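Note that one protein chain is taken out, while the other chains of the complex remain in position.
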Amino acid sequence: MTSVLSPALEMIGISKSFPGVRALEDVSFECRPGEVHAICGENGAGKSTLMKILGGIYRPDGGEIRIKGQPASFAHPVEARRAGIGIIHQELSLLPDRSVAENIVLGAEPTRRGVLDRTAMRAGAREILARLQSSIEVDARAGDLSLAEQQMVEIAKALASKPSILVMDEPTAALDDSEASRLLDLVRRLRRDSVAVVYVSHRMPEIAAISDRVTVLKDGRKVLTDRTEAMPTGRLVRCMVGRDLEEFFPPRGAADGGVLLQVNEGGNATISDINLTVRRGEVVGVAGLEGAGKSALARAIFGDRPFTRGTMQLNGQPFAPRSSRDGIRAGVGFLPDDRKREGLALGQSLRDNAALTLRAFARALALPSAGAMGNLTLDQRLRALDVRAARFDDPIRLLSGGNQQKVIIARWLARDPQLLIFAEPTRGIDVAAKAAIYAIIRDLANRGRGILMISSDLPEVVGVSDRVVVMHEGRIVGECPSGASEEDVMALAVGHGGSVAEPASACGS
Amino acid sequence: MTIALPDTALHRRAGSLTRHINSGVVIFLVLFAAVALKQPSYIEPAGFMNFLRRAAPLGVLAAGQVFVLVSGGFDLSVGSLITLSVLGASMITGGDPSLTGAAIAALYGIGVAVGLINGIAVAFLKVPSIIATLGTLLSVNGVAMMWSGGSPRGYLPDNFRAFGRFVFRDVPLVGQLPLSVIVLAIVAVLAWWGLHGTVFGRRVFAVGDNPRAAELAGIRVDLTRISAFVISALSAVTAGIMLGGFGGVSTDVGQGLELQAIAACVIGGAQLMGGRGSITGVVFGALSLFALFTLLNLLGLPQALRDTAQGLILISAVASGAYRQRTGG
Partner (left out) sequence: MTLALQPARRRHRAFSVPLLLFIGSAALYLCAALWTQSLNQLSAEGIVGLLQRTVALGTVALGQTLVILCASIDLSVGSMISVGAVLASFIMRGAPAMMVPAVLVVLLVAAGVGAINGLVIAKLKVSPLIATLGSGLILQGVLSSGFNNFAGSVPPAFQAVAYGAIGPLPWSVLGLGLLALGVSWLLRSTRFGAHLYAVGGNAAGARLAGIRTDRVIVQAHTLCSLFAGLTGLYLASRLRSGAPWVGRDGVYDLESIAVVVIGGTMLAGGRGGVWGTIAGVLLFAVIDASFNMLGVPAFPKQVIRGAIVIAAVAVYSLRNKGHVA
């Protein structure tokens, strides 16, 4: 390695806490010009927080950032941008109603004598897109683009300011194989142009293919930094997880219950041709890229955004929920992927959150603490799931993600649904709580409930499920039995392998 | 990774002590002390009861408004509904005491209708409540004017006016007890039961805190919202009946009361945009606001400055709430 070059970027001893969570503790790494430095770790390891600090979105509680050896601190994203840092964020931040060109130059619009220079704007946007070998039309409305195209625009946006340090936060999450490989080509070219690239990902093959060095984060701390050649995938995974995967996931049960849920030719505006069976005692995983329709599938079965075509049977009975309330009444529960926005009443107490569904179906004028909604019963239920909180009448926003998720599980267990749909059950949750949630999921299945688990986390979906159904562009494109490899699932998820016509075509075995 | 910070437990204990003392109560005590310093007759039983009597309609109004606020909305139509109640009562009874019962029944019917319209506009037509209720404010005011021909007409029978002006004499301890104070007490107890003593009340909190989460948990968000608007409208009619007894018939009796009610709720610790509030708080909030008005009067300041005071209260309450949320307190 060319260690003579001084680092373009150093982050030294960075710490950051949020109420109830220590997100980062004493994390350091550096990136030299022309180097691709991969940051990897599980969901919730602190990668995104670290990048948000670098981008000026969060301010660190402690530590120092140096750009080309000079200390820097950013109070606003604009300051990070001026320091030469370009960031491709995980969450897309495009303006749906504006053109592609307007989105790309946003915040740095070319002007001539104070007036927007639209010709220059479009020319600039075209040039950047050409460098990306993308054929996206600069006058198209951003909201009309596909998810992958939007991701490209997002990348073009970051390149527009000609950064000397480029941060890519899981840039391939929504891309298929060929798009992802074009992106990797681009990263190689940027490296030749002496751009320092910080590459955040948890896709092992990509990290091996592209990066020079790897820094592994776990639970907000740095595990190690090493040259990529010295980090075979097995070692990398052990560093990230901290133990072997086998002991992390609960042993599977013997699912031989009858059919609980049957979906025939289900479809709506987002998904189509859905055929799916969930048996009692079974954990069915649903995998796929961002935007593949996993979440839409969960919502359609639950009744929140119902199927408009096809039929469903639950327990052999016709099942056609028109609302989440219908779904719940028939015996389905749903843990949404976006806990804060869809799962929790953040200002209300743990008990209130746990009693939400019971109260939705209780008599309106009953005492709020009557019967199963009583504090004692609620507390028992919360303790049974090992919810840790100073007091059960504290507002739930004070809790860590794992404990919040357990409260939502408690909410559903109170209704004892036949089918529980978990969407991204461990997103943003620390490792210990993850294992606990997997154990709860398995325990429910063992007690004869059917589980549908939507997850973007490949090790999780492969490790926990009895079967994995893979989605691509709104359809189920294949199914993998338990014990399938992550590569098998990924191949289906990016649109290779199984054929659309035969959804059940399995991978390999 | 959750690392319990060592001082949290202690911090929480201290927090729980202050949490149970409502801001509305404290503010009321301070303001009322100032009023009493300026005009000592206010702490005599008769003076205090008279103060309560005049503050009672605002208390009733705030106890209804808080349901809408906790559910995450606003009800700006209550002022015009009060005007409609007073004008309507005079049109229906035409001064005939035997029609008082019918008039009151009709007014509550109108109240339910207005509440339903507000609730449906918000819950089903998805019109933001501030705009929807401003719209009904216009319409209800128009109806009131149409009905009465644009000027206050007729007069109210004495048995109708009793709700505002009747006073029980020679009551032990307090000397005299106005009927309107009893009405306020009954309304407060009912509202307390509804918001804090029922499953419905907990649903209102959940809907105001996060309607999407409430919906996914199976709560009928629309019905909960509509009920909150109906409750608010019913409290407005009640306040209207009381105010009819105070000042008689006029076309601007309700004007501005909607914002007074909201300010009272905010003083009492209700959170605009939903999820937090208590009946004890808002009733004391109403008393505080009324004490403030009394104080402004005693200090010889123009009536119009009441508006200014309310505006400052609204902004500073919300700003301090937003600040607390940002700093995670």
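For clarity, chains are labelled A and B in written order, and residue numbers in each chain start from 1.
By our rule, a residue touches a chain if its C-beta (ideal position, glycine included) is under 8 Å from a C-beta of that chain, and two chains touch if they have at least 3 such contacts.
Remember, it's a predicted structure, so these values are computed and weren't measured experimentally.
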Completion exercise
Of B:23, B:50 or B:139, the residue that touches the missing chain is B:139
Practice task
Would you indicate which residue among A:270, A:377 or A:482 is in contact with the undisplayed chain?
Solution key: A:270
Fill in the blank from the handout: Residues of chain A touching the missing chain are 55, 57, 76-78, 81-82, 87, 89, 91-98, 102, 106-109, 111, 114-116, 142-147, 149-150, 157, 161, 174, 269-270, 291, 295
Completion exercise
chain B positions in touch with the non-displayed chain are 71-74, 121-122, 125-132, 134-143, 145-146, 150, 208, 211-212, 215, 221, 225, 259, 272-274, 301-315, 318-319, 322-323, 326
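Keep this in mind: only the chains that are shown with their structure count from here on.
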Handout entry: chain A and chain B: spacing of chain centres that average the CA atoms, whole Å
Key = 45
Practice task
Would you pull the chain B residues touching chain A in the complex into a rising list?
Solution key: 1-3, 8-9, 12, 197-203, 205-206, 209-210, 212-220, 271, 275-276, 328
Problem - Residue ranges of chain A touching chain B (in the complex, touch as defined) - result: 19-22, 219-220, 302, 304, 324-325, 328-329, 334, 336, 341-348, 352, 355-357, 359-368, 370, 373, 388, 390-391, 394, 400, 402-403, 411, 430
